Each structure stands twice: as structure tokens, then as C-alpha cells.
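Complex shown without one protein chain; remaining protein chains in place.
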Amino acid sequence: MSIYSAKKPTEQEAALFKGHDILSTYQFTKEELEILMRTAGYYEEALVAQKRLYDMDGKVMAALFYEPSTRTRLSFETAMHRLGGSVITVAESAKNQISSTSKGETMHDTFTIVDGYADVIVCRSPQTGVPQIGAAAAEHPVINAGDGAGQHPSQALLDMYTIGKEKGGVDGLTVAMVGDLKNGRTVHSLIEFLAMYDTKLIFVSPDSLQMPADITAKTREKGIEIEETKDLKYAVSKADVIYMTRVQKERFASEEEYNAVKDDYIIDGALVKSFKPGAIILHPLPRVNEITVDVDEYPGAAYFRQARNGLPVRMAMIALVTGNVK
Amino acid sequence: MSIYSAKKPTEQEAALFKGHDILSTYQFTKEELEILMRTAGYYEEALVAQKRLYDMDGKVMAALFYEPSTRTRLSFETAMHRLGGSVITVAESAKNQISSTSKGETMHDTFTIVDGYADVIVCRSPQTGVPQIGAAAAEHPVINAGDGAGQHPSQALLDMYTIGKEKGGVDGLTVAMVGDLKNGRTVHSLIEFLAMYDTKLIFVSPDSLQMPADITAKTREKGIEIEETKDLKYAVSKADVIYMTRVQKERFASEEEYNAVKDDYIIDGALVKSFKPGAIILHPLPRVNEITVDVDEYPGAAYFRQARNGLPVRMAMIALVTGNVK
Partner (left out) sequence: MSIYSAKKPTEQEAALFKGHDILSTYQFTKEELEILMRTAGYYEEALVAQKRLYDMDGKVMAALFYEPSTRTRLSFETAMHRLGGSVITVAESAKNQISSTSKGETMHDTFTIVDGYADVIVCRSPQTGVPQIGAAAAEHPVINAGDGAGQHPSQALLDMYTIGKEKGGVDGLTVAMVGDLKNGRTVHSLIEFLAMYDTKLIFVSPDSLQMPADITAKTREKGIEIEETKDLKYAVSKADVIYMTRVQKERFASEEEYNAVKDDYIIDGALVKSFKPGAIILHPLPRVNEITVDVDEYPGAAYFRQARNGLPVRMAMIALVTGNVK
């Protein structure tokens, strides 16, 4: 069975998730990943058929967003509403973000209290480790919606779902990862999942933003072939999936260094002509200028479909951890 | 049939709205305006009867409020809830408003993504044109809830609904518009609708805040009689409907200029005695001091009823554009 298919989990499969937190991509076995993918497929079919769902009827999800992340928040909230449930929300603006000191203990108390209100807690934090503190405090499942430089498992899951769906499977694919591979939480997580399959990776980045050596080494040890290059045009001619990330000025040592490379990691209409036929472009969004607007028309420009896939994937996450796939 | 009555749209009438955006008052034909008014009347009857509605059951409305507008936001959200639907919200504070530069493209991306979550998108923006960008990006209908100096169609629609309901119709009415007619988005929109009927208009404003000449000229060309004056006492003795707006200090060239006229455009208990019998007072709210609190007791003080009429009017807008009047 392909990674992308639509199938409700069996009782045994559902038991692997019920009552568990989703804190990191590292926690998933290949089997669990595929169960989640199929459950997402099942919910996507329900969405397409405009089926009214009652899986989370009468249930409450708490969305604790301690830094602004509008798209992720709206996606999780919509997922809960589409499952028939209700939502309570904390959505802090950038200026009201939790301070970086001494909040750990308070977070423990906050989660203990919110655990008394909600059936599932989704947490986004500018500080690494906050969802883990929450999971330790709460009896109900906690889903990490991004914790600083830490993890963002729902993004990696929807990336995998998108690849599986767009390409019909993952085995045999060449995936190019482009841009800031040093700081890219998203690509680090995605690599974990891709390495479960027979994939080949191409890392495309400026010298100062290369993939951390330990990740590259660890992935190679798993038998994954990795090529490193600065040549985007070469990479897109080989890749079935091109995963773009933002190259941010503030990551460079100097403005000169930034200016020297900033135009080397952009996909525009001209570059699309060099693509391997059928290649798709992914991007965690928001984009700034890494993909020019004219590329949106290209059939393989999958980044908006990718963002929308966040909905069925997050429905699957919520329904699985609460044991409510119906 | 009066403009105010309660009647569900026929299939043909509903088809005029289904899948369409509501971006401007200019887009409405008189027929469409009246269908919307009657649908609002239908929903008001349901509200009065405390009928539980399922018209938007299982559907999601996105409320994207990029500047604070609490009353408008709560009114739209309540409308969705009363129709049985769910709401996802972005409610920016004044300090987090979207900046005025270079956001157009990002807005396109944002609406494209939110379009994947929601069945209808309501947008408020400090920048003119943002809902239009949204409508171009989204397949689902977009409703403009106010875009800077641009349009605010739901306000004009509820104004018309209130006039029709309070006065039993619109033909034959004399409407006085008072205050800042130069910058008043609300009155500019309302004039469009009033000019569809046999109405007479009186514009009451200080010299520096007069109705723009092109609007006056265009409205006269439609055959509408317009009188311009600075004499509020005279105007209220002639008008069936008195539409008040705020006269804001910061609109004047100097404090002296403001102080010279600021008390000339206030309705108080004494002035009410000069009213034409049965006249009603409208105001888009919030008021500052344009209407003194003692006027609230006057039976024709319709501004709170007007605000409340926002609920059935917005229910009609949401249900019509999504094709869900049931």
C-alpha cells in the first residue's frame, strides 16, 4: 500500500496513538508514520465529500500559541472544527511573547490547569522544550506545534503527506533541499522521515548555511545517498522533489556575504525549465522571494497544496491522539 | 413589497449571490439589495423566535481582522455562530497591524492558504484593496468588512435595513447626513443605495468637511435632490432620517477651526424637540459626543437597534454567498 491512501486505522493501529503526545518527529516508527498518513487521507476524502464529521463532537482543544504563527494556529483550529469539536485559544502577539527566563515552572502550572479544561492541547512556543514541560504536566495528549529551534512535527508530517500524495509514494525519489539547511528546523525533521524510505538527497546551500555535519553523517549511516552542492540548476535537473527554505539575511556574518549568494537560491520561471519532468516544489511558507510569483502557475508548484494538506494531517493527529477516529 | 420584509430567496435569487464576493456597495443592483434585505428579515424572524439554525452547520468562517474593529468582528462571528457554523479568527491589535508596505503579495499567499481552511472569509484591513487581493486569491467567497478608506459594505447594508425597517420603506424619505461628509466612508457607501430610491438628501457639514463634489454631482445626475447646509437645526426639522457621523479634531487644519464648529454638529435633548415627528437618528458607532446620552431615551434614537441589525444582515450575507440559506 502506498504511503498515500485513505484508510481508517484498525483498533490495533489506533491504540499506538491514543493518549500519546506528539512532540517530535523522532518518536515515529515507519509504521506509525504510515498509519497517520492513511488516516489523513481518510479525512481528506471526508473533506472533499463535504461530510459532516462528529469525531470530536463535544470535545475541546486548547490552542496555546505563545508566539504568533497564524497559519499553523488556524490550521489546527480548523482541523478541530472540521472534526466537530470546539476550540479555546491563547494567541500571543510578538510583543507579548513569554519571556525567556524562569517561565518553565509557570508553564507546568498552566498546562496542569488547562489539562483540566481540554481533551487535547496544541502548543507553540518560542522556547524549546515548552511542549515537553506541558506533556509532563498534562494527562491529556499534547501536540507540539513548534518550539523554538526544536521540533515542528506537524510540518514534517504534512510535508511527507504531500510528497506521498503528489508523487504516489516516496521510495525511489530524489529530494533536493535548498537554502538555509543549517537553521532549517523543517528540513531537519523531514530528513528523519525521508531516511525511512529508499530516497536520495541533494543538499543545496551556501557554505555558511550547510546542513550540520552530524545530521548528514547520521543520515548516510542509514544508507541514504547524499550529494552536497551549491549549484541549484544542477540539483533541480536531478530532483523529483525540491524543498525550498528561506535564506534570511540575519543568518549571515555580513551583508556582503549575504549579497554574494542571495540570488543563487531562488526559483523563477526560467529555472523551472531546467526541472526534471514532473518535479514538484515544496516550501513551508511563508515565502519571501525564494520562489517568484510566476512559478505559481507551474503544475508542480505544490506549496499551496502542501499548506492545505495541513488540514487533514492535523485532523488525523488530533483524532488519533484522543482516540476519536470514528 | 417593502424593502423590509422577511422572505427566503428563491433559487433564482439565491443564485445571484452563491459563490460571489461582497467587496463593495457598488456591486449591488437594486434587486440584489432587496433580496439581501428580505433574507436579513427572514433571519431576524428566526432570531426573534430563538430558532436553532443549521444553515452553516459544519462550515467554517475565517475572520481576518488586520486592524481592531471589535464590534464588526463580534457581529460577523455571532452571525456565523447563530447560523450553526464555526469561526477561526485573526484579531490584530492596533500595534500589530500589517505594515503598509510590500504586504500585498503575502496577503495573496495568506488568502490562498486560508481558502483551503474556510468556506467563507471575512476580511478587515487598514489598507484599501486587501479584500480585493483576497478575493482574487481565494475560491471561496470573500466579504469585505472594511478596507481603510475604501469600502464597508456590511455597514451600508445594515444602514439600509435599519431605514427600511424603522420607516417601513425608503421611497419618499428625506435623509440628512451630518458631520464629516468628506472622509465618511459610511455615508459615501450609503448614498449609493439611497440613490436607488426616491429620496431627498440634506448634507450638513462644516466647510472643510463637505461631501466630495464628485459624489454630490454623480448623485444629482441620478435625479436625487440634494440640499447642502451648515444649519443642523434646519436639517433635522426636514429629515425623516438623520445620519450622524463623528467630527474628529485631527481632520481639521487647526485647533481653532475645530473649536469653531465642534458644537454645531451635536444632537442633544434640546435639539430633538426640533425634529420632524417620527424622525430617526442613525450613527455607525462608536459615538464620542455627537449624540448626548439623554437622547438615547428618544424613541427615534435608532442607533443601537441599527448596530443590532448588523447580526441578521451579516447572517444573510454569509448564508447567501455560501449558498446556504436553508
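Note that the chains take the letters A and B in the order they are written out, and that residue 1 is the start of every chain.
Going forward, a residue touches a chain if its C-beta (ideal position, glycine included) is under 8 Å from a C-beta of that chain, and two chains touch if they have at least 3 such contacts.
Keep in mind that this is a model prediction, so the values were computed, not measured.
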Ask   = Of B:Glu13, B:Asp55, B:Glu77 or B:Asp180, which sits in contact with the chain we cannot see?
value = B:Glu77
Remark   = Out of A:Ala46, A:Ala79, A:Ala118 or A:Ala307, the sole contact with the unshown chain comes from A:Ala118
Request  = List the residues of chain A that touch the chain left out of this view.
outcome  = 57-58, 60, 62, 86, 88-90, 92-93, 95-96, 105-106, 108-110, 112-114, 116-118
Request  = Spell out, residue by residue, where the missing chain touches chain B.
outcome  = 50, 52-53, 68, 70-71, 74-75, 77-78, 81-82, 84, 89, 93-95, 285-287, 293, 304, 307-308, 311
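Quick note on the criterion: only the chains that are shown with their structure count from here on.
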Query = Could you state the distance in Å from the CA-based centre of chain A to that of chain B?
reply = 41
